[in-house]
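For this depiction, one protein chain was excluded, whereas all remaining protein chains were kept in their positions.
Right after this comes subunit A.
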Amino acid sequence: MTTFLGMPAGGGNLTGEPFPQAAREALGNAQLRRNLAKATGTIRAKRANVVGELPDWAQLRAAGAAIKDDVLANLDEYLLRFEEALTSRGTHVHWARDAEEANRIVTDLVRATGTREVIKVKSMATVEIGLNEALADIGVHAVETDLAELIVQLGKDKSSHILVPAIHRNRSEIRDIFRREMPGVDPGLTDDPRALAEAARRHLRHKFMTVDVAISGANFGVAETGSLVVVESEGNGRMCLTLPRTLISVVGIEKLVPRWQDLEVFLQLLPRSSTGERMNPYTSVWTGPTEGQTSHVVLVDNGRTATLADPDGRAALRCIRCSACLNSCPVYERTGGHAYGSTYPGPIGAVLSPQLTGVDRNPTLPFASSLCGVCYDVCPVAIDIPSMLVHLRERVVSAKRATPESTAMRALAWAMSDARRWRRLVRLGKFGRLASRHVPLPGWSTARDLPQPPKETFRDWWESSR
């Protein structure tokens, strides 16, 4: 990969403790395992139904990938066009090289309004850069208005899924969080989903009516028109986008599509892949500020340009954050999202997070996959995640000096590249017959017996029998 001086690395919430250790902890949580298996299983089945019913899914998927590849190949032009379209409609455009700069821009804008509170549309980019924490540092409280993000926020918890941040919680846990943390909530609140939704509704309505500054992300930005798009289920996002007098949208630079008509493709791909719906309940599109509103767009790099520089890794920037790979991944289903330590968990997180931060700051994530390939199959923009993981593993390995592993690998490759050497080594396996019964293989032997090496290799049998 070619890197250029000054290419910003991603900061913010993109790293955590090593995956194997974090996963070990999560795997021991029986409640979490049950919640995840139930939730991912349900969404998987819904997705399979609505994707299966479209005869042109393969073409839509290819179109989605091609449009995004065009955006990535010509990002410099599309970004300037987008900026021009936004500016001509009265939106203020800001450029942020990393999380720190993005937070500084947003906190300055918020501070200038004099507000003590902001309402937020569900947004991955703001979680990525740690905006809520930065706002708290200047004494401003950010209120999450997406129900699941609200649950996570009230529970002083972290999101564990891109689309369903509270997927690791069941409804009785949510009731307990509401009872404990939601001001003025009915102490007799039950875990009936309607009662929980009504409690959240009352809590949030008050915020919508009283808070005058909103912060959003965007699912898409249309370069040609300067339109921003938010796709959601609850309508709370739309309240935030339309009521407050100041709207600040934090958008990753890869979120663009070239033309208005391109949305036709993505507004089919996204809901079917993410919630398993033919169409999501609310799609808000705004082109310039609404009357009486001041609007700002903060375009964030935070490691995206560095990702773009790697020809074998850049396709990760096609991602439209649908979560189909998370819901389908056998690793994610068992460990949950927290084990990945990043805002972006699951298979896409395992390829995106290390690229945004640089592999040195996320060296275990590329190995957090059995390479089963399900993520590639379900990805609506055909990101070949397994091949990308393999590529990133090479980057992790080559960044290190010699390790016992690399030395063993080198010796093995030396033996394997010549049949005579290799056969001598395989024959030694016979002497391993005794050893295999008594010497455990770390990691393997905790749960699995080792096969007993045979008395005769296949090759020896072949030669003696012919």
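Going forward, a contact is a pair of C-beta atoms (placed from the backbone, for glycine too) under 8 Å apart; a residue touches a chain by one contact, two chains touch by 3 or more; residues count from 1.
By our rule, contacts and distances are computed from a predicted model.
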Omitted chain, identified by the protein name its UniProt record gives, among "4Fe-4S dicluster domain-containing protein", "NADP oxidoreductase", "L-lactate dehydrogenase complex protein LldE" or "Amino acid ABC transporter permease": "L-lactate dehydrogenase complex protein LldE"
From the listed residues A:Arg24, A:Arg116, A:His141 or A:Arg180, report the one that touches the chain absent from this view. A:Arg24
Of the listed residues A:Thr91, A:Thr246 or A:Thr335, which contacts the missing chain in the full complex? A:Thr335
Which one touches the absent chain: A:Ile174, A:Val211, A:Leu326 or A:Ala368? A:Ala368
Residue among A:Lys158, A:Arg245 or A:Arg393 touching the omitted chain: A:Arg393
On subunit A, what residues meet the omitted chain? 19-20, 23-24, 27, 33, 312, 330-331, 334-335, 366-374, 376-377, 387, 390, 393-398, 405-406, 409-410, 412-419, 422, 426, 429, 441-444, 446-451, 453-454, 456-459, 461-462
